[in-house]
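In this view, the complex is presented without one of its protein chains, the others remaining in place.
The chains carry the letters A, B and C, assigned in the order they are written, with residues numbered from 1 in each.
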Amino acid sequence: MEVYFKRVQYYETDKMGFVHHSNYLRWFEEARLDFMDKKGFSYKSFEDLGYISPVLSAECKYKKSARFGETVKVETKLVSYDVRHKFTYVITDAETGEIRATGETTHCNLDQNGKVVSLKKKMPELFEKFQSYVEE
Amino acid sequence: MEVYFKRVQYYETDKMGFVHHSNYLRWFEEARLDFMDKKGFSYKSFEDLGYISPVLSAECKYKKSARFGETVKVETKLVSYDVRHKFTYVITDAETGEIRATGETTHCNLDQNGKVVSLKKKMPELFEKFQSYVEE
Amino acid sequence: MEVYFKRVQYYETDKMGFVHHSNYLRWFEEARLDFMDKKGFSYKSFEDLGYISPVLSAECKYKKSARFGETVKVETKLVSYDVRHKFTYVITDAETGEIRATGETTHCNLDQNGKVVSLKKKMPELFEKFQSYVEE
Partner (left out) sequence: MEVYFKRVQYYETDKMGFVHHSNYLRWFEEARLDFMDKKGFSYKSFEDLGYISPVLSAECKYKKSARFGETVKVETKLVSYDVRHKFTYVITDAETGEIRATGETTHCNLDQNGKVVSLKKKMPELFEKFQSYVEE
């Protein structure tokens, strides 16, 4: 698990007065890329190898709205890594610990031709590295 | 079911070259509000009554990336309406009919104090109207 | 001049209750690409030739806030076309005609290596076509 802190931005709110729900998927992305940075293998270096990891599915359960002025804490876990891989996220208010949202995203790896790539075959060391980050 | 057409915008793409996944939740919203417009009771008029319908959960399955230059078609259904209500969405390429994504969102109705409101009690006619839009 | 209509989206608002100012630049883009569509030479077909037209500068004067529920009308003019080209925009409420904002963007054309390209030399016919759209 890696922990990411994010200051809620004004432009992320909508006229209800709190954060627009679509932005939580962006926070998941921020946290996921930060996860990879912290593991020492940035998503940028992954793309530089000629691969991309598009999102196959995303879901979010909204518990209590995040508001402008808050800092949220995102706890990110890689929970499986094979042909597909899955991240889960728990977002809380950084100060009070109150829950904001939970969610998950699944991904696959594609090569430059848009074909699903088996990292296990193509880059076994990297594959094992990613697998070693998996936790339940 | 109501059908909504949306031209994919340049600013909705990311450096992978196709639409960023978070924007599909925004398209769901566009289509959902268009659904209400077409039913003759706009979301704006709902907010003008002092209510809001925040998103409780959202999920999206991405099948094939939408690209700049395309027009997508969003088919929106209201599939349940009680204390909570749920919409489902099917996004296809408007020209070829090829699937792009499917998804659903659930909502509740809150009053101005942020309390869950029973529309059934408070506005029975409106409640029945919404219920009449439900289809499987 | 070409005219583009745009329904204000909920996700474009912020907690002030009206449209976030950054979105007007996105509307300029929507209107600019629609301008090219209407002229019969889409920006997509321009990119397909191997060129891009990044924004060199943008400015916007905000007169009166656009709100959710409104439809805005964007009048777009190409006012110069040489090594650089400039578009101007006037945004009004489509119903009342009340002004919302005015602005302009300047652009150049780059080739695939990121070098400024003289369309006048490389594609004289296309260059003249664009020049013929210029009005004061």
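We take it that a contact is a pair of C-beta atoms (placed from the backbone, for glycine too) under 8 Å apart; a residue touches a chain by one contact, two chains touch by 3 or more.
Note that this is a predicted model, so its numbers are computed, not measured.
Student: Among the chains you can see, which ones touch the chain that has been omitted?
Tutor: A, B, C
Student: Which one, C:Arg7, C:Arg26, C:Lys39 or C:Arg84, makes contact with the chain that was left out?
Tutor: Of all options in C:Arg7, C:Arg26, C:Lys39 or C:Arg84, contact with the hidden chain holds for C:Arg26.
Student: Check each of C:Ser57, C:Ser80 or C:Ser118 against the chain that is not shown and name the one that touches it.
Tutor: Hidden-chain contact among the options goes to C:Ser57.
Student: Tell me which stretches of subunit A touch the chain missing from the display.
Tutor: 9-11, 26, 29-30, 33, 42-44, 68-69
Student: Determine and list the subunit C residues touching the chain excluded from the picture.
Tutor: Residues 16, 21-23, 25-26, 29, 52, 54-62, 65 of subunit C touch the chain absent from view.
Student: Could you please point out the subunit B residues that touch the chain left off the display?
Tutor: 10-11, 13-18, 20, 22, 68
By our rule, only the chains that are shown with their structure count from here on.
Student: Mind checking the centre-to-centre distance between subunit A and subunit B? Centres are C-alpha means, answer in whole Å.
Tutor: Measuring from centre to centre gives 24 Å for this pair.
Student: So, what's the distance in Å between the C-alpha centres of subunit C and subunit B?
Tutor: 28
Student: Could you work out how far the Cα centre of subunit A sits from that of subunit C, in whole Å?
Tutor: Computed from C-alpha means, the inter-chain centre distance equals 33 Å.
Student: Residues of subunit C that contact two or more other chains, please.
Tutor: 10-11, 68
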